[in-house]
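One structure, as structure tokens, below. Some questions next.
Here the complex is missing one protein chain, while the rest keep their positions.
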Amino acid sequence: MSRSLPRRVVAEFLGTGFLVAAVVGSGIMGERLAGGNVALALLANTVATGAALAALILAFGPISGAHLNPVVSLLAAFEGGLPGRETIPYVFGQFLGGACGTLAAHLMFGLPVISPSTHARSGPAQVFSEFVATFGLICVIGGASRQSTQAVAAAVGAYITAAYWFTASTSFANPAVTLARCISNTFAGIRPGDVPWFIVAQFAGGGAAALLFHWLGASPQTHAEKVRLDPGRGQ
Amino acid sequence: MSRSLPRRVVAEFLGTGFLVAAVVGSGIMGERLAGGNVALALLANTVATGAALAALILAFGPISGAHLNPVVSLLAAFEGGLPGRETIPYVFGQFLGGACGTLAAHLMFGLPVISPSTHARSGPAQVFSEFVATFGLICVIGGASRQSTQAVAAAVGAYITAAYWFTASTSFANPAVTLARCISNTFAGIRPGDVPWFIVAQFAGGGAAALLFHWLGASPQTHAEKVRLDPGRGQ
Amino acid sequence: MSRSLPRRVVAEFLGTGFLVAAVVGSGIMGERLAGGNVALALLANTVATGAALAALILAFGPISGAHLNPVVSLLAAFEGGLPGRETIPYVFGQFLGGACGTLAAHLMFGLPVISPSTHARSGPAQVFSEFVATFGLICVIGGASRQSTQAVAAAVGAYITAAYWFTASTSFANPAVTLARCISNTFAGIRPGDVPWFIVAQFAGGGAAALLFHWLGASPQTHAEKVRLDPGRGQ
Partner (left out) sequence: MSRSLPRRVVAEFLGTGFLVAAVVGSGIMGERLAGGNVALALLANTVATGAALAALILAFGPISGAHLNPVVSLLAAFEGGLPGRETIPYVFGQFLGGACGTLAAHLMFGLPVISPSTHARSGPAQVFSEFVATFGLICVIGGASRQSTQAVAAAVGAYITAAYWFTASTSFANPAVTLARCISNTFAGIRPGDVPWFIVAQFAGGGAAALLFHWLGASPQTHAEKVRLDPGRGQ
């Protein structure tokens, strides 16, 4: 983890970009091919997203920690794993990467590069779903990051695969991904007006999980943060 | 494993809660989207459950052993891996967590918090299925727990993924999950009157597997129990 | 691997029994629920079989090597990894376990315990498919068994998941499984008269792969066999 901040921010940019491209792109492909069967479209979307997450965490985990999520980076900063002055660049890289991921998906499928979504995702059940989804995500990261990058990759990929189906919101659980999805009027889109509540619920759920894991004695540091503190066991 | 009992019981509560939320929630979502194709709904339910199990064992295994199942905790107590006086709290946490998982799933999907299931699952073929399902589960845990938390997570997630399809009961194999599913009148529900036979079959199947593994020379201790006995190789 | 032969044979019996129960049972469930869509039924069958294999190898690998396949045991005997006098018991346990797996699946789904299959699987394309399927399986075992039980479990589960779809025969690749499937007149069945050619092709494909890997310098020993020769690195 002796890599310079710009290198790590580029890794966060790329990782979040590919994550959003996977979410948006596989939604487009799934809807196009599924012939109106939404379960089949969401299954394709799920398989692609879970697999992409696992691959991207294996790829970028050793470089930047593969947060790929502003909730994770902010919690890392609170826990002392990410220096405070690096938090803004990390989060900036994630938001910019997410937006570029949507653009790339649109270009690959021959769509206008930006189109505001009209997909309504509102109401208390949706917002509660995002709270639960992000609470669970931070619990899973908190537990698995004590083990290895491989464990985090498997656990996060598997968790999101499940959460796409067990939450009513299909588990965005990530502010950078949420914002990036509001500029895509496709299967994975979200109406811009619904974004703020999603993001509030995500930070609330993540923060609650972090407090809980702090008490459980397994603080939700990511693997990369431990590497920083203990360079000798990076891999 | 030097964590206090309350911390470990909370971990069992959370883990079982998320497991049941995944089972019940993905059943609701699967049925809603599948347009009447039960195979597709069950496939979504399967993928979500197997992935959730793998993620939750990776997350909570290092904290409480991630039993998430009263059969596992009781067998651990018999084998000496879990102190007898801790068995009741573990099992209590699992049953309470399971029920809260159902409530959370209902809230996320905008349903009444509790509704008794009318889904009949009775007859000798169903009960025999639960015996086989739990027998296999305890064999898999018995074998994989000699290796690592990662092996248990992969093996249990994969086993339940398979058992959803190869048993006629879709493999509940867990008394806490079974009870929690009788208060959900959804895809994953079970009629309250059918619960007792399921639970009897689960303990019988689990007990038979434990006896067998005892003889095979690989007693069905969970990884967490070994950690307790041998703190030096926790991870 | 200091376990007695009866213990290891019981492990082979159980492992092969659960494997066949997974193949036959998930075929029945898949066909019942898929509403006539064969692709969906086979997808369920595939997911269940691949996941079962991974779980069973993780569970029984440390006990008996988890051959679960007469081709693997015979090649192990040729390579010197399995003592010659233990080969017959291993193979006997596998064939008996496979047959019991079919019976168990039938009981779980309320079908007659035995019913000869009428599912025709004949012709050169089918037989060539079995040659290719088993050739690939032994290559994968030959390569992955140099690493760990976890690698074998992942590689074999993934390989069979793929081979269900890329071979015209859906990749039986296992004489014990083939024989056990001829007494099940269900989705996964095979007409008894077609069994001999399948088994010949399986041994031919496996033998060819073993010769090749011998030359490649990576003989297709299973992990368990190495453990036998080198007890110090069992896990």
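The chains carry the letters A, B and C, assigned in the order they are written, with residues numbered from 1 in each.
The rule is short, and it goes like this: contacts are C-beta pairs under 8 Å (C-beta built on N, C-alpha and C of every residue); 3 or more make two chains touch, one makes a residue touch a chain.
These numbers come from a predicted model, not from an experiment.
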item: Chains still shown that are in contact with the chain withheld from the display; value: A, C
item: Touch with the omitted chain, as defined above, among C:P89, C:G110 or C:G143; value: C:G143
item: Option from C:A22, C:V132 or C:V195 whose C-beta touches the chain left out; value: C:V132
item: Of A:L5, A:L58, A:A125 or A:A208, the one touching the omitted chain in the full complex; value: A:L58
item: In chain C, positions touching the absent partner; value: 37-40, 42-43, 46-47, 50, 123, 125, 128-129, 132, 136, 139-140, 142-144, 146-147, 150-151, 154-159, 161-169, 212, 215-218
item: Chain not shown, touching residues in chain A; value: 3, 7, 10-11, 14, 18, 21-26, 29-30, 33-35, 37, 40-41, 43-45, 47-49, 51-52, 54-56, 58-63, 104-105, 107-110, 149-150, 153-154, 157, 235
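Just so it is clear, only the chains that are shown with their structure count from here on.
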item: Graph class of chain-chain contacts, one of line, ring, star, complete, other; value: line
